[in-house]
Structure formats: structure tokens, C-alpha cells
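Below you'll find the structure, written out as C-alpha cells, and then a few comments.
Heads up, one of the protein chains got dropped from this complex, but the rest are sitting where they should.
Order of writing sets the labels: A, B and C. Residues in every chain begin at 1.
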Amino acid sequence: MLIEKYQIDQHNGELSEKQQNKFNFFKAENPSAESLLQKLVDFQIAIPSWALGTGGTRFGRFSGGGEPRNLEDKMMDIGLLHQLNRSSGAISLHIPWDIPEDVEKIKNLAASLDLKFDAVNSNTFQDQPNQAYSYKFGSLQHVDKKVRDQAIAHNIEVIKQGEALGSKSLTVWLADGSSFPGQLNFREAFQNTLASLKEIYAALPADWKMFVEYKSNEPNFYSTTVADWGQSLLYVTKLGPKAYTLVDLGHHLPNANIEQIVSILLMEGKLGGFHFNDSKYGDDDLTAGAIKPYQLFLIFNELVEGMDANNMNHATDLGWMIDASHNVKDPLEDLLQSVEAIMMAYAQALIVDRKALKAAQKVNDVALCQEILQEAHRTDVRSLVAQARLMAGGAIDPIGLFRSVKVREKLIEERGLKSVATGL
Amino acid sequence: MLIEKYQIDQHNGELSEKQQNKFNFFKAENPSAESLLQKLVDFQIAIPSWALGTGGTRFGRFSGGGEPRNLEDKMMDIGLLHQLNRSSGAISLHIPWDIPEDVEKIKNLAASLDLKFDAVNSNTFQDQPNQAYSYKFGSLQHVDKKVRDQAIAHNIEVIKQGEALGSKSLTVWLADGSSFPGQLNFREAFQNTLASLKEIYAALPADWKMFVEYKSNEPNFYSTTVADWGQSLLYVTKLGPKAYTLVDLGHHLPNANIEQIVSILLMEGKLGGFHFNDSKYGDDDLTAGAIKPYQLFLIFNELVEGMDANNMNHATDLGWMIDASHNVKDPLEDLLQSVEAIMMAYAQALIVDRKALKAAQKVNDVALCQEILQEAHRTDVRSLVAQARLMAGGAIDPIGLFRSVKVREKLIEERGLKSVATGL
Amino acid sequence: MLIEKYQIDQHNGELSEKQQNKFNFFKAENPSAESLLQKLVDFQIAIPSWALGTGGTRFGRFSGGGEPRNLEDKMMDIGLLHQLNRSSGAISLHIPWDIPEDVEKIKNLAASLDLKFDAVNSNTFQDQPNQAYSYKFGSLQHVDKKVRDQAIAHNIEVIKQGEALGSKSLTVWLADGSSFPGQLNFREAFQNTLASLKEIYAALPADWKMFVEYKSNEPNFYSTTVADWGQSLLYVTKLGPKAYTLVDLGHHLPNANIEQIVSILLMEGKLGGFHFNDSKYGDDDLTAGAIKPYQLFLIFNELVEGMDANNMNHATDLGWMIDASHNVKDPLEDLLQSVEAIMMAYAQALIVDRKALKAAQKVNDVALCQEILQEAHRTDVRSLVAQARLMAGGAIDPIGLFRSVKVREKLIEERGLKSVATGL
Partner (left out) sequence: MLIEKYQIDQHNGELSEKQQNKFNFFKAENPSAESLLQKLVDFQIAIPSWALGTGGTRFGRFSGGGEPRNLEDKMMDIGLLHQLNRSSGAISLHIPWDIPEDVEKIKNLAASLDLKFDAVNSNTFQDQPNQAYSYKFGSLQHVDKKVRDQAIAHNIEVIKQGEALGSKSLTVWLADGSSFPGQLNFREAFQNTLASLKEIYAALPADWKMFVEYKSNEPNFYSTTVADWGQSLLYVTKLGPKAYTLVDLGHHLPNANIEQIVSILLMEGKLGGFHFNDSKYGDDDLTAGAIKPYQLFLIFNELVEGMDANNMNHATDLGWMIDASHNVKDPLEDLLQSVEAIMMAYAQALIVDRKALKAAQKVNDVALCQEILQEAHRTDVRSLVAQARLMAGGAIDPIGLFRSVKVREKLIEERGLKSVATGL
């Protein structure tokens, strides 16, 4: 289902006076407010095709109703999100969970929903039916060349699928690693992985990027073959100019300073993009900003500072994607919450007084440096973000509208109570 | 399948000279060796019914062949393990994964395999088909009394199942908690859980124990309603004398000093038992002793010291169980490795020179305290453990025999290549 | 030095229009704003006597200028802070670092500065000159009764010092523990500590409280004898109704859910008070709210909810204190920042829509629960906190005024550039 334009207009009509009042107050305090609106409008966060259904853990999965039954349903869900917030105008496909059967039809559907095809994602962490070799002991790292070749071929196939749709990047997340000391020769695992990645890299179209994601642990519990940003950077440096590191916020050891990693990767010209989520313990895949919103802001603070230093375009020069698991909330509401939190962090980073910050840093005025960042984070930017959404044709209060027009109830009616989304 | 006695005899015959030689050397260094053998023989570690098959993560599961197809198969597997090491003489059932259809038959089978029925485990972390209410938002903690009642009734049913078989304890592990700030009122969740546990406790037979397990996180990622030993102790103290805390080695925050927790719970008379496994990151459920064998020894050091101080029987006064997930190894080999590591840690704890340690502690001779513990841990106790196994009728080298008689191959022949064990 | 009243008036005069404008906007959105002001005015956060100077690490300490040379200087510094924010009206003394030489004079000075004497703190983690026995191997836990007696006597002396000044509580933080496996018998260390605490408890005046602080590690690196809230709760429960657990935000293992601990301690009626600070890695003792402001809010959310459920007085029924180390910032500015962050977290907790939250929890509307908490945290409460400050006679912008009247420069003039604060 989609929302009718009149429904959005009516919703906005009811809230507009209040919104205008708040935004006016915001503008009075932040004279540059108007100039930020377009940046916020331009900023789009891709939704992965596997995030539209209820996720789970190894202990269980409690599906909700009205989950998408196929790729078309998933795209419709993202289209609906994009109608509401105008910031979710891209889909990131997971292959083989979401192989288009009819590419033209899918492209037309995307166009009608104003969605772009973001990075395509390969999957070598599960075995598919009729697969010749198992990934039980890894894929691109595998001791057996035949398994590696199968995984390479799959990645190249994913590139092809993405090319047909208009994607411009491939994200490689590897579960490869080991669960016990001695299981792997780390060096050979690295070298096998590198050699495999090189073959995939060679198949990249000229205007594509390859993102190499890292993760400290899980599903392997002793070592991971692309375990941290340092290892990812080694791979992408050896691969070449089209290879970049991808940062997923939940893939770090406890207490890691992610914002510093972001800054260094930008400095090296090797930051490729982001998977947004939040976590308290491990790769919890919670809603972005749900646990550590200040950290999210600090990360955006480095992104804005570092991208500006590199003359990069905020909206287009890095890949922005959500990667969360919706275990106890309606996936669509959860995604709206994630996007909102990301937009707020970005907005707060935009209003940091960079000139004052630089001056304070120059004289080691640590208290003032802190004040300047806190000033931005303590500012209520909700009216700014809402104004950008309004400007782009979205709803002032996306979740409010989602609930008032009874989206979920209608999806259940349409798709049934027991539909279970394919993929993770 | 079972192993024939002659196969064990033949195996031991081939290795006995070497074993005798090693054990003689051990005895020369450790004059009390003979006196320890019976303790090792008596020490039995229960195998959970869900650990006989290949485990997995939320990302995938790569089953092996010849996995048990039903409860009888699982018992046969444990019987086989017990033949090999004579230390796995108990099974811990998970309900509803392993409900006996014919109790008498199952009891007879257990008797024929020399297996006891250890603690029974309830499951309120998954929804079963035809269940009236969902556990998506908790079970014993649930805001809705009807859901709590259903979970209580299930636990009482599990007690009944256990009673029929001769179990003497119920283990309650709760996934209950929350994944987002605000989701729960912590106090009310605690009080609901306590009230529910009280109803279950009231249904315990007079000679039963109830074990309340704690876990810091997963599958909930913000809070767990029995999150640490302190919370478990609060519950079991409020419940009464039959309620005890159960320690699972993988259920702690990073860097926790588990051995100190063990000591304090013993001091309070509230330690009930153990779930053994090892981990590097979270609840990794790896083979016991695979990552931190010295920690395992230190835990047994506290167990032996504390149980002796309380005049407890090592073999029978606490519940000993493995709780691991066999994702990349043959589950039976993995269990043999876990049992071996546990027996070694126990044996090393038995040879600690407690008199000297106490004397060194009395004068704060920290270097000597360390030497005394390291002396025990550095001692190669493999021949001692093997001797106890030999004495009890097991194999000198259980994994060696397992492999040489081609157990797995025969199980595959018998059960097929694609059998997938029921349960986790 | 102190600030003249006219300086504050002038400062407020300059900022008052802007403040009024902001507060009016706030009130329009939060109709209950006026009713919260008195709560904020009443809320006082004690400043420890050791926090007025530059702190350090084992690697070094880089003192600033104008640091207090004695207890009177320290009280003057706190008096100044209290003039600025009207929320720092109490001092927490550390004995023996800050023993009053002339009690009446000190009491008069406190009265003139409108300061109360909060909890007194004992010190058995360092050896003092001319001390008979060393605390190298612990104090209240020590294997030698003579050392324990000395530490007990010190604590009783601290109570006496506090009584003379009008304190009503004793905070016991113990460094006691061990740095190597084997060093301690955990059970005996616990029992020695408990017996020692009982003797101190027996010396408490009738209207006093004893706070037993816990800490996971440091300065001992293997075990701590009051290591977590569970152990502290065991002690205070065994001690009696005047003993309570004290929570220091930096004293937990990585990823601990502190807000849940707070809720449970309140439920048990055993939460005594707080040491505020923030941290990323361990007991980093950074400015409150500098790293995880959302966590600080979530803690206050539980405090407000739990204290209200117990009919407790927010301002007086728990002990509130800062415990931070000012290594790279002006200590006074740093303390102003901490107090501000705490007041904001408290204010945000006060505006949580508790009725709506309870209703959402009742129906497991997790997304809405999250929205409700985020709504409060995203609200810019700075004008509310400033308004309360203004109402109480403080400065609208304490750090701004601190800087504009050149407090530090004057302190340096008065006390010299090389003064080093006594104590930590």
C-alpha cells in the first residue's frame, strides 16, 4: 500500500502551525537554518531489502503480520517509508534473497516509487539449496580453491544483478573466520581472502565501488578474517582505488572509538560508507540512536568535518544504509525511528560552530571544545529536520501518520497475519 | 550405535603401557594421586539433550550428518559418550524439544545406558505451535497475567515430566528482558518474574531444587530480567531454600571475575550448579576450556575450596552440565573435548597444595600464592584423568577410539546424511 | 575569591531577555514547566573536597594554577561554584586529606557560603605517614586483625569528624581486593570485611547512613572485595537498615546496564546515593554527561520513577555527589559542566510523560516507549535549568560569568601559579 498525497497534506495541515512556530524559534537561534534545509533534503539513507520483516536471534523469531512476501512488497514498503520521510529513497538488495525475476518490472517499480538501487550485497555466510560447496568453513578464505571460486562467482553474479538495476557498488561482508584456536592459519586465510577479493575487484564495472566490511566477531567466535578497520584498510589498499572500507556501527570491540576510526579512514581516502544501527553489547542491531545518540552525533561530527576537508558531497560520496534487526518493533516504524535519529545527528553536526571549535582546539581550551559540541547536541533540531521533510513533500510526523492511517492493519489485511519476510 | 566392550579393551590394551608409564611418573611427583582417582570417577557431567546436533547462529546453521532424529537417538549418543569417558552419565532434557512419548521405555533405555536424568529445562523463549500466547515480550515477566500463567503452567508441566523420569531439579533460564530503553518497568518486571517463580517453586516436589540462571544479554539487547548473579541471588533468596543460582560461564559481562562469584555464592549456600562452555566475546558457547583454560581451573579451585569448606560432596551437591553449541565440530567429539577439559580443571584443583596456599595467604606472600596455583595448573594431569577413566571402564583416549571405530561414519549410515537434530 | 552579587545581577541582566524568550518557548511546549522549577532549585549536588585541584593518572599529573592550598580554599572554591549555579551547596570531605583544624571556624565558613556537609569519606587505600600498619594488602579485609582494627578505628574517627561538622553519612570506598589469582581467599576476605564494617556500623550515630561503594577493578587488578552492586547489597543487607549501596557511574564492567541496577536497588530500599562522572573505558572519572549523556538521562529516569514509587524526596533522600578527576580542564569549569549535565538529565527525567509511558508499556508498544523517552531527551531543557538557577539567585550562564570575571586569573594571583591541591 501507499499513502495518498491528500493524506499527507491533511496531516501536515493539522500540524503545520505548530511546526512553523517551532521552526521559527529554531531559526531565531540558528540563523543559518534555511541554508541547511537543502542538505537535509538531499541526504538519503538506503533501506536494505532484508530489514522490512521481523528479525530474530538464534533463540527465536517472533514474526509480526503483514510482512512483505517478495521483492515487490519490500520495495512497496520502502516506497511508503520514502513517502513519509522523503529520506529513504534507496534500496540495498541482498542476493540471493532478493533476486529480481523481471528486471524491467522492478526498475519501473523503483522509478515509480522514486527509489534508487544502492549497494548490492552478496551472501556467502549461508548455504543455499543446490549449492555445490558449503561455506561452513568460510568462503573467500576457504582452504579449498573450489569453494573460493564458488564464492567469487557468486559475488560476480551479484555485481551483474546490480548492474542490471543501476547499482554502483558491491558490499562484501564476510562471516569468514574461525571459532577455535588453531582452526585457521591467519596469514593464509588473509591471503586467500585477498586473492579472492582481487578476482571480484577485477570484475567491477569502471564506475563501481567495492565496500569491504569488517566485524570483530560473530558468527565466528575466535577470529574473523576481516576483523577490524585496520584489516579492512589493508585489504582495500592492496585492492586498489575502487575499494573502500565500510563501517557498521555494531561491529566493534567494546569501547571502541568509532568516530576516530571514521576520521582516519576519511584522511586516508578509504571510507566507503556506513551501516547504521545501535548496540549495547555486541552486534545488537538496534534502532540507530536508540542507545548512544551522542556517539552517533560525534560520528557525524567527524563525517561532516572530514568530508568537508576532502571537498566531498555529503549526500553522494559515501554510502549510507541502515542495517538493523527489528525483533520487537514494527519494522517500518523502527526504520522511521532510525532514519529520524540519523537525520538529527546529521543536522546537529551541521550546526556545530566549526570556526569556534577550531579556535578552541588551537589553544587547548578543552572545556570550550566540549561546550561547543554539547551546544550542538543539546539543540532540539527536530523542527529543522521536520521542515526539511516538509519541504521535500514528506510528513511532519511520519510515525504519527503511519499510525493514524493504519498502515500496518492494512498490510495485514493485504498480506495476511502469518507472512514471514524472506531473508534474515 | 554403541561401542563394543572388546573394542574398548583392545584400544586400552594398545595404549596401556604408555599410560601406565605416564601415570607412574605422575604418581611419583604426586603421592596422593591414587586417592584422587575415585573423586574423578565419581564426577559426572550431564549432557543436554540439545547438544547432540550441530548448533548455529542467527546467520546460519551448517548441519553435519548422522545427527540424532529423536530423544532415543540423543540418549544413544550420550550413552556412547559415557562408554568412552565414563564421565557423561546423565542427560538434561529440554522440554518441549524432547518430551518422552513412552516414559517407561525411556527410563529403561537410560538404565541400560547407565544414564541418570539431570535437571529438566523449560523453554519460554520460543513460541511453540498452537501456543495460546506469544513470548515475544517475555514470559514470567510479561505485563499480561495470562502470558505469565501460560509460562508458569509450562514450567509445572516440565517438573511433572522430570518427576516421571527421576530428575531432581528444574533449570529456569529466562530470555525475558527488553531491547530498548523504556520498554520495561524494571521493578515491575522483577516483581512479575518473582511472583511467577514463586508459583513454580510451590509446585516443586519436596526433594527438588530450582536453578535460576542469569545472563547479561541476548536475546534481549538492552536489559535482561535475571541479568547477573546479584539479581539471581535476590530471586533465589526470596524464593526459599530449594532455589539456587545457576552459573553459565558465557553469561557475564566482559572481564567478570567468575571465580569470585562462585566463591560468594558458595559462601551464601546458594550456588546450585554450572553450565560449562567457553567464550571470547559473548555467549559464544564454545568447547569448555578452549579459550581460557586457566580461568576454568581457577573456577574449580574455588569450587573445591568452597565445597570442602561447606562439607559438600563434589559429585552430587551441585549440578554439572555442559551447555555449548557445536557449530563447526562434530558434536560428539566436541563434547568429549569439553568433558576432558572439565575433568582436567577439576583434577588440577584437587592437587592444589591448600595448606601451603593458606599459609602463603596468611602472610600475603603473593608471589608464592601464584606459584602454588600455577604449579597445579602447569602439571600435566592427563594421565591422572585417563587413569580414572580406565578404572571406570572407559577408554584411555576417547576421541582416538571414537575416530578409529568410525562412529560418525556409522551414525551417518544409520541416520542419514541430512538428519537435523531437533531443538536448538 | 567570591563573586559579587552585582556581578551576577549584571550578567543576568544582559542575558535575561534571551533567557526569558527561550523559557517562554519551553513553557509553551511544556505546560508543567513552572511546577518543575522548585524541584530543580532544591536539587543540590555535593562537591568532594578532592575535586578542586587538577587530578592525574599513574603516568603523570599536570597541575594548573591557583589550586586550593587548604580546606578553607577548597570551601571557598565550592562557595564560588554555588554562587554561580546555586546547585552545589554541599561539600563532601575526605579524611585525612581535609581534616578541619578549627571546627567552629570551618562550620562558620560553611554557613557563610551556604554549604552543607555531605557524606564524609574515609581513606584506607593509601598509607599515611606515621601509620602503624600498611594497607598494601588491604584494610578492612586484611588477614591481620591489627590492620583491620587500624582501618576500623580510622573510619570511626572519620565519623567523629563528620559528626562535629554536621555530616549525616559515611562513605566507605575500599580498594581492598587482590591483583593475582590465589592471593586472597575470597570468602574470608568477604567475612573479614563484613566483620570490620559491622564494627564501623556500630559506631554510627542514630541518624546516620553508611554508604558501601562498589567497584569492579582498580587499584586491584584481579579481584575487588566489594566488586559489584550484588556484593555491596549483600554487605548492606547483613549490616542493617542504616547501610546502603552507593553507585559510582565509573565502577562497572563494560556494557553494564546501570539504570537497571539503580531500579533494583531502589526496589530493595537499599540505594544510598551516587558518585557522578562519565567514562568510556574504565573508571575514567570524566565530566558527567561528557561521553554518554543519554545513559545519564536513563539513570535519572529510573531515579525519578523509583523514588516517586517509594515516596522519596528527590533532593534529600539520596546522596548526590560528583566524583571526577580534572586532568585537562580547569577543575572549577569542569565541575560547572558536570553539575549542568546532571541538572539537565534530572530535568529531562522530570518531563517524561509517565502516564503515557506506563500505558505504552502495558501494551508492549516498544516503539512508542522509545519515542516517549527520546521526546524528553531531545527536548532542549537548558532554558528550564537556567530559569531555576536564576530563581535561586545564580547565573544564567555560569561558565560565561566565571570566565568574564576572570576567576582563574584571580585565583592564580591569590594562590600562586604552582599551588598543588592536596589529596588526589
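The rule we apply is simple: contacts are C-beta pairs under 8 Å (C-beta built on N, C-alpha and C of every residue); 3 or more make two chains touch, one makes a residue touch a chain.
Given the structure is predicted, the values throughout are model-derived calculations rather than measurements.
Put simply, the hidden chain is in touch with A, B, C once you look at the whole complex.
When the missing chain is restored to the complex, the residue among A:I99, A:L234 or A:A392 that touches it is A:L234.
Only one residue from C:T57, C:Q191 or C:N310 touches the chain missing from this view: C:T57.
The chain omitted from view is touched by exactly one of B:K238, B:R378 or B:K418, namely B:R378. The chain that is not drawn here is touched, among residues B:K270, B:K329 or B:R389, by B:K329. Even with one chain removed from view, chain C keeps its contact list with that chain: residues 55-60, 62, 125-127, 134-137, 175, 179-181, 183, 216-219, 221-222, 254, 279-282, 284-287, 290-291, 327-329, 424. Residues of chain B in touch with the missing chain: 22, 25, 29, 254-255, 257, 280-281, 287, 289-295, 328-330, 333-334, 337, 344, 364, 366-367, 370-371, 374, 377-380, 382, 399. Touching residues on chain A toward the chain that is not drawn are 136-137, 143, 178-187, 190-191, 216-217, 222-223, 227-231, 233-234, 252-257, 259-260, 263-264, 266-268, 294, 298, 301-302, 305-306, 309, 357-358, 360-364, 366, 369-370, 372-373.
Assume only the chains that are shown with their structure count from here on.
By the document's definition of touch, common neighbours of chain A and chain B comprise C. Top contact pair of chains, counted by C-beta pairs, is B-C. Once the centre of each chain is set as its mean CA position, chain A and chain C turn out to be 39 Å apart. Chain contacts: chain A has residues 254, 280-281, 287, 290-291, 328-329 touching two or more partner chains.
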